[in-house]
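Just dropping this structure here.
For this depiction, one protein chain was excluded, whereas all remaining protein chains were kept in their positions.
Going by the order they are written in, the chains are A, B, C and D; count residues from 1 in each one.
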Amino acid sequence: MNHALLILTLLIAPLIGFLFNGLRFRSHNAYLAGAVATGASAISFLCSVTLWTKLVSLPVENRVLETKFFEWIAVGTLKIPFGFVVDQISIIMILIITGVGSLIHLFSIGYMSHDERPSKFFAYLNLFLFNMLVLVLGDNMLMTFVGWEGVGLCSYLLIGFWFTDPAKAAAGMKAFVTNRIGDAGFLIGMFILFFTFGTLDYSDLAAVVPKVAELGWTGPVTMACLFLFLGAAGKSAQIPLYVWLPDAMAGPTPVSALIHAATMVTAGVYLFVRLSAVLVLAPHAMEVIAWTGALTALMAATIGITQWDIKKILAYSTVSQLGYMFMAVGVGAFPAAQFHLMTHAFFKALMFLGSGSVIHAMHEEQDIRKMGGLKKYLPVTYITFLMGWLAIIGIPPFAGFFSKDEILWQAWSSPHGSKGLWAIGAITAACTAFYMTRLMALTFWGKSRVSPDVHPHESPPTMAIPLIVLGILSVIGGWIGIPHVIGEVLPGHPPNIFAHWLEPVVAKVEAGHGSAVMEWSLMGFSVGLAGIFAWLAYDFYVRVPSRPKAVAAALGPAYRLVENKYFVDEFYFGKIINPLVEASKAIWLYIDVNFIDKATYFAGDLVSGLAQLVKTIQNGKTQSYALYMALGVVIIMTVVLSS
Amino acid sequence: MLDTEALMRIGLGHYIALSGIIFSFGMIAVMMRKNVIVMLMGVELMLNAVNLSFVAFAKEAGNLNGHIMVFFVMTIAAAEAGVGLALAVAIYKKFHEVNIRFFEQLKG
Amino acid sequence: MMMEAIAFYMLAGFLIFFSYKVISVPNPLHSALYLVLTMLGLASAFFNLGAQFIAGVQVIVYAGAVMVLFVMVLMLFDLKTEIRSFSRGLISGALKVMSAALIAGLALGGARSSVTVLDAPAGAAVPGDVTRQLGILLYTKYLFAFEILGILLLAVAVGVVAVSRMKGGTHARH
Amino acid sequence: MEIQFKLVDFLLVSPAVALFIFSCIPLLIKVLRGNVEQNSFATLIWGYMGIIIAAGLTVATMGSNRTAFEGALVFDGLSGFTGLVLLFVAAVSLTFARDSESTNDKQFTENMFLMLNCVVGMLTMAWANDLIVVFVGLELFSLCLYMMIALSLEQRTSKEAAFKYFILGSFASALMLYGISFIYGTVGSTYLPDMISAAPNLLATNRLFLFGFVLLLVGVCFKVAIFPFHAWAPDVYQGSPTPLTSFMATAVKAVSLAFFLRLVASQAFSVERFWPFVDVLQWLAVLTILVGNVGAFRQKSLKRMMAYSSIAHSGYVLIGLIAAGIGGASMLGAGGVMFYIFSYSIMTIGAFGVLHLLETRADSDLTFEDLRGLGRDKPWLALAMTILLLSLTGIPPTLGFWGKFFIFSAAVKQGLVWLAIWGVVGSIISVYYYLRPIVAMYMEEPTAGRYTFELRPLSYFAVLFLALLTMAFGLASEPVYQAVLASVSKVF
Partner (left out) sequence: MLLTTLIFLPVVFALVVAALPEEKWVRPVSFVLSLGHFAATCLLFWRFNPASSALQLVEKHAWVPTFGVNYFVGIDGISFWLVILSAFLTPLAVLGSWTAIEKKVRAFHICLFLLLSATMGTFLAVDAILFYAFFEASLIPMYLMIGVWGGSRRLYATMKFFIYTMAGSLFMLLAIIALIFMTQEQMGQMSASVLDFYNLDVPFVAGDFLNTQTLLFFAFSLAFAIKVPMFPVHTWLPDAHVEAPTPGSVILAAVMLKMGTYGFMRFVLPIFPEASEYFAWFFMLLGVVGIVYGALVAMVQPDIKKLVAYSSVSHMGYVMLGLFAMNLYGTTGGYYQMLNHGISTGALFLLVGMIYERTHTRQISEYGGLAKAAPIYTIAFLIVTFSSIAVPLTNGFIGEFLILLGTFEANRWFAGVAVLGVILGAVYMLWAVKRIFFGPRGKALGHYEEESLDINGREIAVLIPLVILIFWMGLFPSDFLNWSKASLDNLVQNRTHYELKLEE
């Protein structure tokens, strides 16, 4: 099978799954729908694996499998092929997408078995898969944009899947609109790039951009990167556009796992890894990205500490982790960003699925205050969730440790990085450890607070298997990216396979300045910090359950600020959206109805008034008419004779 | 200031002035009298004034077109009088008065 | 010259007086009678201007026939002196008088300023036998107009009869 | 001096003679049969015969470019074309008159007699080449009209209309006559070519002539209903029986405008002294358009609305007249005017015809409400009315569009763009009131069974035919325009 056909199959399989399930959307047969969808996803995964093997067999410097199906848009010099490229970056992405995707599909069969519209759900899921694949495989920015909007669309559909609840429908809309704001930025970024470099093709861009760099003329590139970052911020939930992601938890939990943790939200990171060659030309933009990422990470992590909804906590955690990734992008650590993307996909998908399993077991209960002590009811879930927990708080040798530490180290050592960034990253890591442990503690440990009429039960195998697989991945997923300093001391000196793999395709930033000692000590510091805060959380929520309240009371307004998510939503609604709606109403009323229309009526009224005048003059008196004539003659004659 | 010489030398101007005055009286009758028959008389007066100026001009111009015109005008004036009076009679039959103020139905 | 002037001014005075009376007396019958006098005066003016035939026609047709018709109709109506013989409205009244006066004034002014005409010798060559010339003109150049005049009179006759026979007319049969 | 009658003169005026003779025949029959009204259809046939023969004779003499009676009459394209329009209009109006409640009574014979003689008067005016003849013709048709209006069975308003028209018409005639006397006094002749050749010179030097010329135009403006001499029109049009309104609104305007065209052909407008008057005329055109359109804006009575609209149309024609008068490309203006006369006559008489078909009583005064349900009950009539109204609005490809097109073209060509813009503004206003009948016919809730009566077949046919003509000549306007250009080519 040649690669074009493989790529086609890869793309078409979910599409066929979508059409199959979409056309029989009324069906209640979750197993058939799930089987088809999962099958489609699995086929894609197989294709991805095959492509990977093909790619590996190619020489390092030319690991590209390209195919152009047809010319999509061709106007003037703008030539956009419907083309896809599999290279070192996209292969990782498609492996994650189809791999994790398949698992989540599998999980969904069980999860959605009692739903009213399983076919619809799987159709959307497949459609999402298709769009995500287009996003990462597209060989030019516009194709990426196609997928970019497409995944947004599917996200919209899936968040609002249970649309009869207005809040859920609203969440979907919020997600789409927020994404659209980003998309607008993406568009402008594309325009700038197009008119600066004359192409939107990734390979062409990579080829052309350095030449521009020689001119030292980077203004447009900076602007382009900032606008693209707006797009990425929308998609990947960064400040100021992160607000949609917590709300997006309104969707079914597998959706949260797939879209809002593992794949879609990382698209922004992917974009910048893809455009690393451009981004490195814009150091100012990188700085903005890094700091925004860091701040997002911190902010989301702090919010995570105060939340009670299991999925919300995970959502804020996702935002926070995405912040990490952007921090990595911002400091030029593209492989690190991509690496964290991958490990995060594993453990966050795992945790979401785990939470799904919990919610499933708890009969749609999401409030962790009503859980506790679930480990004895849900052993598989508990164990796998534990893996995820360890991974995310960065305990070696779990996956998260390697990727997160890599980022922190780069933030410290990269020429684009700074101590401040590192510090924020470290604080965030501490917070992460705290809120994740809190989550574990309240859900699985301690005393059960489950209401008596709920009888938690372990999930069926279709749900368990993905958990187990992802759990394993969360443990071992990081081992392909072992940092140099650790690799050195480990037996067999495992190299940083991941970084090497990406090396040919991402822009090189000059090596960090830092000694191995420093790296070790920072590593130790952050792990220690995580450990301390994890213990602290354990202490708070398991050993002395009364303490959190006391602390919260002691913190007072600060706590309320964080608990209410810094009032960002309130700010957006109160200060931007509602005024906009009111202003629109005012515009409609005062400009359209009362001004333009009134102006029209005024013309009518004017004529009407004149008509009244004419009618008054036309008074029916013969002698008045004679007078008009006489006056007419006199006036005409006066005018004629006087000149 | 009065140019007695010019005033004494009776010429066309004098007749034009006379006809103008009579014409304006006719106009005033038409425009101001309420009795339709007097209005008709006003029209006659106007036509007569015109006749005067025609005749005066005919003398001036030295041809008879003016006279022909006067001849026609007189005939037409007579016919007009006939028509007008017939209308007046029709009005009178209905309202027992011949006041123009009855004719203000059509307006606006 | 002098005599002519005096005669003209007397005539003019009478004419203006009579015509003023026509429009100002409240009794329409009196108006009609003043109109007769005006027309007679005009006839003499015509005569003065060398239009003897026209003057004759004026006396016979106008002062005679037409005015008889007027008077007859007025008698038929048996109108009393009108209490309000003028239309209301001070402003419109003023405008009416003013515009009428202005038209006369404009005519006069026009005549005054048209120097070429005014200074031309009055009473140039009017052919001697006016009536004959008139007849010839009527039967040559204005023959058609003359015929049309005939049609006009016929039409008016027919029309007036028809109007009179209408419901509400003098000769209505129902 | 020998008095000679030239046979050719009589041949040339034969249309008028024929009309007169045929108008007398039914009258004579009536009188000889004991003054009993004969079958109105027979009377109508006599009238038709007269008109057809007159039309045939007009066509036969057209293009001869002769003068008759020592130049008192002229038979050029303009008079011929106008004559044909007049005869056509008369034939249609006669049909309407025969079918109308207000005119088809015991006196229809007299009505027809008067109408045909009215046409005789109009033909005279169209042919006239001498102010005396002009005046006689004008008076003949005016007097006939006064009496015809008075003859309506409708008692009150028709009398009022007749009387108003009569008084104001006489008043205007007197003014015009006064003007003619000044012209005569200054030119020394009533012969129109004399006046035309003397006009440029005299206008520049002689105020009396200026005054006379203006008064003459005022007389014509009265007939055409140009502001401020328009005030009679709404009242008279509304009060008159509808067949007569249609006749008045079209024939009188046609002949008066044709005469106006002769006057502006004198190149009087190009005399510098006369420019103020041309300016005044432009303002009058604007005001006429505005007064007409604005006046029609809020009318309830359809006839009154149409009356105001006809004032507005006079304003449009006046634009063309000015364009024709100021020289340069006069043919465009003159052609536009004649075309407008033609198109306006067909549209307006058709629209009045529709109204007359719907009048069930002699004193009917239709309002917009009365049209409700017409689209359902009388679809073809409603369609015809729609076409005619759209044509009056100037929507292509109807006749009315070309009328406006030619007029505006002339204005644009002559640099009178501002007049054209006012014309456009007027047209926009007119859209509103021309569409209101369509709204009433099709869009408002119909009242039950209002139009269940049979339509008079002849008039019905005539209206449909007019609507058809409106469309047909709209689609093929070129032949008409060529004919029109040919008709004015000798005058300009």
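Throughout what follows, a residue touches a chain if its C-beta (ideal position, glycine included) is under 8 Å from a C-beta of that chain, and two chains touch if they have at least 3 such contacts.
What you see is a predicted model; the values in this text were computed from it and never measured.
K.L.:
Mind giving the shown chains that are in contact with the missing chain?
P.N.:
Per the touch rule above, the missing chain touches A, D.
K.L.:
Sort through A:56, A:74, A:476 or A:606 and give me the one touching the missing partner chain.
P.N.:
Residue touching the absent chain, from the options given: A:74.
K.L.:
From the listed residues A:2, A:451, A:564 or A:600, report the one that touches the chain absent from this view.
P.N.:
Only one listed residue reaches the unshown chain, and that is A:600.
K.L.:
Among D:43, D:79, D:364 or D:409, choose the residue that contacts the chain missing from this document, as touch is defined above.
P.N.:
Among D:43, D:79, D:364 or D:409, only D:409 touches the chain that is not shown.
K.L.:
Across the whole complex, list the residues on chain D that are touched by the chain not included here.
P.N.:
Missing-chain contacts on chain D: residues 375, 390, 393-397, 401-402, 404-405, 408-409, 412-413, 417, 420-421, 424, 427-428, 431-432, 435, 438-439, 442-444, 477-478, 481-482, 485.
K.L.:
Considering the whole complex, not just the chains shown, which residues of chain A touch the missing one?
P.N.:
On the chain A side, contact with the omitted chain comes from 25-26, 70-76, 78, 82, 142, 145-146, 148-150, 153, 156, 160, 163-166, 168-170, 172-173, 176-177, 180-181, 183-184, 187-188, 191-192, 194-195, 580-581, 583-585, 587-588, 591-592, 596-597, 600.
We adopt the following convention: only the chains that are shown with their structure count from here on.
K.L.:
Please identify each chain that touches chain B as well as chain D.
P.N.:
A, C
K.L.:
Using the stated contact rule, I'd like to know whether A-C or B-C comes out ahead in C-beta pair count.
P.N.:
Between the chain pairs A-C and B-C, B-C carries more contacts.
K.L.:
Would you mind checking which chain's mean C-alpha position lies nearest the centre of all protein C-alpha atoms?
P.N.:
Answer for the innermost chain: D.
K.L.:
Could you state the distance in Å from the CA-based centre of chain A to that of chain B?
P.N.:
98
K.L.:
Nearest whole angstrom, what separates the Cα centre of chain C from the Cα centre of chain D?
P.N.:
Centre separation, chain C to chain D: 30 Å.
K.L.:
Going by the touch rule set out above, which residues of chain D reach two or more other chains?
P.N.:
Within chain D, the residues that touch at least two other chains are 132, 136, 139, 143, 146-147, 150, 155, 163-164, 167, 171, 178, 182, 185, 207, 210-211, 234-235.
K.L.:
Could you list the positions in chain C whose residues touch two or more of the other chains?
P.N.:
Counting only residues that touch two or more other chains, chain C contributes 87, 96, 99-100, 103, 106-107, 109-111, 117, 142, 145, 149, 152, 156, 159-160, 163, 166, 168.
K.L.:
What residues on chain A touch chain C, complex-wise?
P.N.:
Touch list, chain A to chain C: 621, 623-624, 626-627, 630-631, 633-634, 637-638, 641.
K.L.:
With touch defined as at the start, can you tell me which chain D residues reach chain A in the complex?
P.N.:
163-164, 167-168, 171-172, 175, 207, 210-211, 214-215, 218, 222, 227-229, 231-232, 234-235, 274, 276-277, 279-280, 290-291, 294-295, 297-298, 308, 429, 432
K.L.:
Using the touch rule from the top, collect the residues of chain D that touch chain B in their complex.
P.N.:
Contacts found on chain D: 131-132, 135-136, 139, 143, 146-147, 150, 155-157, 159-164, 166-167, 170-171, 174, 177-178, 180-182, 184-185, 188-191, 234-236, 238-239, 299, 304.
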